[in-house]
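Notes follow once the structure below has been shown.
Yeah, one chain of the complex is gone here, protein chain that is, but the others are all in their spots.
Order as written gives the chain letters A and B; numbering starts at 1 within each chain.
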Amino acid sequence: MRRIGIWIAVGGLLLATAACGGDSGGSASGTPKAQSLAVGFVAEPANLDFTSTEGAAIPQALLVNVYEGLVKLDQAGEIVPLLAEKWEVSGDRKTYTFTLRDNVTFSSGAPFTADDVVFSLDRVKSDWKLKIKSQLDVVDKVEKKDDSTAVVTLKQPSNGFLYAMATRLGAMFSRTGVSDLANKPVGTGPYTLGSWRRGDSIQLDANPSYWGTKPPLSSITLKYFKDATAMNNALLTGGIDVISSVQAPESLQQFADPNRFEVIEGTTNGEVVLSMNNDRPPFNDKKARQAVRHAIDHKALLDTAWAGRGGLIGSMVPPTDPWYEDRTGDYPYDPARAKQLLGGKTYDVKMRIPNLPYAVASAQVVKSQLAQVGITAEIEPLEFPARWLDQVFTKGDYDLSIINHVEPRDMGIFADKSYYFGYDNPEFGKLLASADQGTEQEQTDDLKQAAKLLSDDAAADWLFLFPNLIVAKKGVTGLPENAISESFDFTALAKQ
Amino acid sequence: MRGRTNAGLVVGGALVGLVVLTAVASFFWTPHDPTLVDAAQKLREPGGGYPLGADKFGRDTFSQLMVGARTTLYVGIVAVGIAAALGVPLGMIAGMTPHGWLSELIMRVNDLVFAFPALLLAVMFGAVYGAGTLTAMIAIGVATVPAFARVARAATLQVMVTDYVLAARAAGRRRPAIAVRHVLPNIGSMLIVQASVSFAIAILAEAALSFLGFGTRPPTPSWGRMLQESQELLFSTPRLALWPGLAIALAVLGFNLLGDGLRDYLDPKLRRIR
Partner (left out) sequence: MTLYLLKRLAVLMASTAVAAVVVFAFMALLPGDPAEIALGVNATPEAVAALREQFGTDRAPVVQFLDWFGGLVQGDFGTSYVTSSPIGPQIGDRLGVTAVLVLGGMAVALAVAVPLGTFAAVHHRDPLGAAISAASQVGIAIPAFLAGILFVFVFAVQAQVLPSGGYVPFAEDPGEWLRGLLLPWASLGLVQGAVLTRYVRSAVLDVMREDYLRTARAKGRGSTGALWRHGLRNASVPVVTVLGLQLATLLIGAVVVERVFVIPGLGDLLLNGVAGRDLLLVQGVVMVLVAAVLLINFAVDVAYHLLDPRLR
């Protein structure tokens, strides 16, 4: 597991499914299958090119649905075959031989072959502009053995390689389909891009020539809402069929009627991190960081800021990862201990947060609790993504921040001392490197240790684990319970 | 007619007085710390030391309303202050030299600024300097300058043709002296009316900006932000939206009534007709 890159996502913001309201005749006449669904999402993609544009919204809409990789993550977090029927790993764990499915074509009509695998993976190195592309730096070369066999050779054994292949990095592009990635995605998936009404919605149409099980719906509309209440209202009034991610958890009781709605509460990879700038005073002092961790009553924070939905974690590992350990006891709520660690000193700090609902709510609780131990935090909400990325993420000009790091298996970001945390402990980097090259058991042991080290060093504080809260109209099936990959998988979505 | 005019003035004055008193009182006393998060009091019903209940953070609504009055006045005073400080001298200059190039320039620039409405300016300012109360107030203030300049110019034009100003000019008094001695006192009443009306508009603008996330920063209590934060609980706990909504409406109503009442009371022309 090398550095898992950066992209910072809006958090659960992005997961919804909305029905485009085209089912007007459906419910009344009792037609067996509705033809379309509308799903409400929070953040609209700026464009459709996830090879050059950061952000969670694009892979969420397109990965697995429009673009497919050789492998994908299933609901349990296991890597399963997709465009590769199977794969073999050599004894030295450096060579992966993928056997590709037959009869797969791109939506443009071009056949999918090993040439496209070579093209797509080489293109990551040559054309991708995202920081996360470094996850595939471990790839030495990609070769075509025959039309349906591709061989990837690694520089050294890597546990993170196959996992990265299940993310957008492993998406398969057509050699003739990359001329206008921002507007015209060409993939092998069950859906194709129908239309895009900027500022409003994206419609995905079923791909008539899909190689696998044909999707149950003829089209899915992803409808974008900037306001959580507006999205709730749209579901209440039939404007959409699904809220992909509830942004106002207190409002859930509106959907309490089980005859009308179904509320799904699952888990995500999203750690809501209270980041502390390890690079400058006062949080370059480990004691000050530890004081912050002791000063925060995480249970109270979750109850007030996010209606008690979600879980408590004590380090950068969600419970769905194999190396998860309960670390919530490392820094129990203890204001007296916090004050003692601060040595009676008081501090004025800047808390620069993205203007997203979970961050604004959490920040107010954090501020109130830090005030009890003598830390005065001034909250400054910055427009997400651009201004926050610029000021906090890129320039590192902050003392405290709050952001939901939604990327799967992203503990590696702490190994990069240029990352905005400014955390610098060579021991941590060594543990991660050895975990990536070691056996499965060694990997688990190393990563457990790494997580403990992060917690002990108080590299940051982990406020809570973001819940996957989905609300759907009764009768909508096939919704993913857990949001543990980059995509919102529409493959099985249907309506009775 | 006279009776109702006074009624408006009295009601408006009373409402504004209430806002001012509440704001002043909040400096000395509130039932609770308005920003203190207390999970045990989450969504507490009214009663027992929490006269209007508590929000989802367990913060006392009544205390928040009290300190919110302070924010409201702060926004209004700074915005109107900026507008008056810039707009009145400019309007007076334009009014005292009605045919000069300076007057023409001032009024053209005025028209130009007028083309940048408060909300648009606030969003632009927010994008450059970061959203916050001060940015919002400056934006609202700058956008209100033309209103003051126009009123000051129109009133000055009227005063300049009165006998005493003509006499002062004949006596060779210099323009700045005339402006301070004769013009300003006589256009004062119109400016007070304008200030009252602009105050109401500033309150509405702050509420709208807070709703869009360009207003007062959390956790500083502001009626606009309280309203915005209570939206998700509109179904289950409507009182959280009711109180700040009512406070905004009453404060705006108060300043508008006060402005109208003062206009009727101070404007001699209207008084003569009625």
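Definition applied: a residue touches a chain if its C-beta (ideal position, glycine included) is under 8 Å from a C-beta of that chain, and two chains touch if they have at least 3 such contacts.
Nothing here was measured: the structure is a model prediction, and the numbers come from that model.
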- Query: Quick one: which of A:L389, A:I402, A:A415 or A:A450 touches the chain that's been left out?
  - Reply: A:L389
- With respect to the chain omitted from the figure, which of B:A23, B:L227, B:L240 or B:L262 is a touching residue? B:L227
- Task: Return the single residue from B:M124, B:L157, B:I192 or B:L266 that touches the missing chain.
- Result: B:M124
- Message: Give me the chain A residues in contact with the hidden chain, please.
- Response: 6, 44, 46-47, 52-54, 129-131, 134, 182-183, 197-200, 223, 225-227, 229-230, 233-234, 236-239, 383-387, 389-391, 393-394
- Message: Tell me which stretches of chain B touch the chain missing from the display.
- Response: 1, 4, 108, 111-112, 114-120, 123-124, 126-128, 200, 204, 207-208, 211-212, 227, 231, 234-235, 241, 245, 248-253, 256-257, 260, 273
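By definition in this document, only the chains that are shown with their structure count from here on.
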- Sort out for me which residues of chain A touch chain B in the complex. 228-229, 232, 248-251, 253-254, 297, 299-300, 303-305, 307, 355, 360, 363-365, 367-369, 379-383, 387
- Message: So in the complex, the part of chain B that touches chain A is made up of which residues?
- Response: 35-37, 39, 42, 56-58, 127, 130-132, 213, 217-219, 231-236
